[in-house]
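Here the complex is missing a single protein chain, while all its other protein chains stay put.
Letters are used for the chains, namely A and B, taken in the order the chains are written, and counting of residues starts over at 1 for each.
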Amino acid sequence: MSSTDPSLAEELCNLQFASGWSDGVVTELAAISKYVEFAAGTIIFTQGAENHDLFLLSAGRVGLDMYVPARGAVRILTLSRGELLAWSALVGDGHMTATATALEPVRAIAIDGARLLDLCDRRHDIGYRVMKRLAWALSHRLVATRLQLLDLYSHTTPHVLQSPVERR
Amino acid sequence: MTANASTESEFFFARAGLQQLIDVLRTRGYKVVGPTIDQGAIIYDEIASVDQLPQGWTDQQEPGQYRLERRNDEAWFGYVVGPHSWKRYLFPPLATVSVADKTAAGWQMTSSPDPSPKYAFLGVRACELAAIKIQDRVFLGGAYVDPIYRDRREQAFVIAVNCTMAGTNCFCTSMNTGPRCRTGFDLALTELPDGFLIEVGSDSGSEIVRELQARVAELAESQAAEQARLQAELQITKKLDTTDIRNLLLTNLEHPRWADVATRCLSCTNCTMVCPTCFCTSVSEVSDLQGDHVERHRQWDSCFNLDFSYMNGGNVRNDIRSRYRQWLTHKLASWIDQFGSSGCVGCGRCITWCPVAIDLTVEVAAIRGETP
Partner (left out) sequence: MNLSPLMTHAHAAVADNPWLSQTVRIESITAEIPEVATYELAFVDPVLAARYRFLPGQFNMLYLPGVGEVAISISANPNSRERWAHTIRVAGTVTQSLSRLQPGATLGLRGPYGNPWPLADCLGKDVILVAGGIGLAPLRPVIYELLANRAKYGNVTLLLGARTPEGLLYPGEYTDWQAGGIEIESTVDRASSEWTGNVGVVTLLIDRLPLPRPDQTVLLMCGPEVMMHFTVKSARKRGLADKQIWLSSERNMQCAVGLCGHCQLGPTFVCKDGPVFRYDHIAPFLKVEGL
């Protein structure tokens, strides 16, 4: 890490995750976080594996793939700076739902999931903020997924959208 | 050109003069189109003789109902309006807009080969004059002019006939379009028991009057005509409150009334076909067997047709709710943005000819929150 890198606390705010939070709260969060780096091509975690860190991307892109038997890996989404990765560490059972690969040199803030949950349990004010952030990120991701599902650029209209019976 | 309503320009001719008027126009090469009875309704068709007029008949109208009845006099123009309007002649239901021929040098396109008949319209009501003025704005008032409409319109001779009675579905007074014919005619007649009072609205109108055995009207005749016209006005009971109607409708696009009317409306298109201002069309290709000679046919269409809003893959207005809403908001609201006036002249045709008696004045009142 070079000396010009922002401190963890600064970066947590820069990345919107903790922006607007009081210094005290940010410091507590920074205390359970660390910078991690992944070389391009590194598999950060694999589908089904256990992972206990929540990642907040600071630089580089990450690809999320799901493995479909007989079809291979299908890329679902790519993530960039400011976006959350591995949220199932926090709200799931710790088993990852997709495989994450660093597409470029990646730097991220890894927040220890167990300690974050513990912090949230102890300090509900922090817990509320963290969960609100998470809910926002997930709802955003959900809308994006729905748009992908709509298959907007498809040349044929999916049948589900066009009822053969005219609505009155 | 505006009609001079002062008594100096009012003339009078006896009943026999009407045939003479038709003859004069025909001699001048006009196809005279006027009211006549066909299949139980008063429609507009080419006529040569006053005998073809609906003499002694009147039309009894209610929402969803139209019936001819005998009058107790022999009036020629003792009815209001029927299923036809003059748009049928100025803006024909079917027209060829262009022709394409395959030549050695490839496709060559030429303008419509359709002739532009020279029409004289006999019996144009005040609301219909207003409708023609609205279609003038649609077809001639913008950057692009419809040549078929223009050619017919430029040649047309318009003989208005003032209403001396009103129908149950008439609401021209709400739309400021009638019942008095004020502008937009060459001649305007008011039918009296023994003849017609004539007002002149243009130079060609006065030219024609000079050929008739017409004399300057007497004061009593002018007064009798005024009385007859007043009678029509007094008979009008239907109202459409147009206060801020543009915003009323365009800010109520999700009003529950649209779903309500959709349960009644059959999307049959009748209202748009009979409306004297509706102008939507679709174009189709008609080719000869070899496919070397192709005509583009333009046909009246309707926003009530499902595929009217078709875009590859689906239709934008997929339900009757959205189609009725399109029609009514266009007619009474967006029209104001687009052409500077309402698209409705209050003729009541859409109410009469709706098979399920939907009445736009009632729908608007409901959206206004005045459901009876």
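Going forward, a residue touches a chain if its C-beta (ideal position, glycine included) is under 8 Å from a C-beta of that chain, and two chains touch if they have at least 3 such contacts.
None of the values given here were measured: they were computed from a predicted structure.
Residue-wise, the contact with the chain that is not shown comes from B:Val316, picked out of B:Val216, B:Val316 or B:Val356.
The omitted chain makes contact with just one of the residues B:Gly82, B:Gly184 or B:Gly346: B:Gly184. Touching the missing chain, out of B:Asp23, B:Glu62, B:Asp136 or B:Glu226, is residue B:Asp136. Annotation: of B:Ala14, B:Leu250 or B:Cys268, B:Leu250 touches the absent chain (contact as defined above).
The chain not shown here touches chain A at positions 61, 63-65, 72-78, 80-82, 101, 103, 140, 143-144, 147-148, 150-155. One chain is missing from the display, and on chain B it is touched by residues 1, 97-98, 100, 102, 105-112, 133, 136-147, 150, 153-158, 183-186, 201-202, 204-205, 250, 253-254, 279-283, 285, 287, 291, 294, 296, 298, 301, 303, 308-313, 316-319, 321-322, 325-326, 329-330, 333-334, 336-338.
Following the convention adopted for this analysis, only the chains that are shown with their structure count from here on.
Between chain A and chain B the centroid-to-centroid distance comes to 64 Å (mean Cα coordinates, whole Å).
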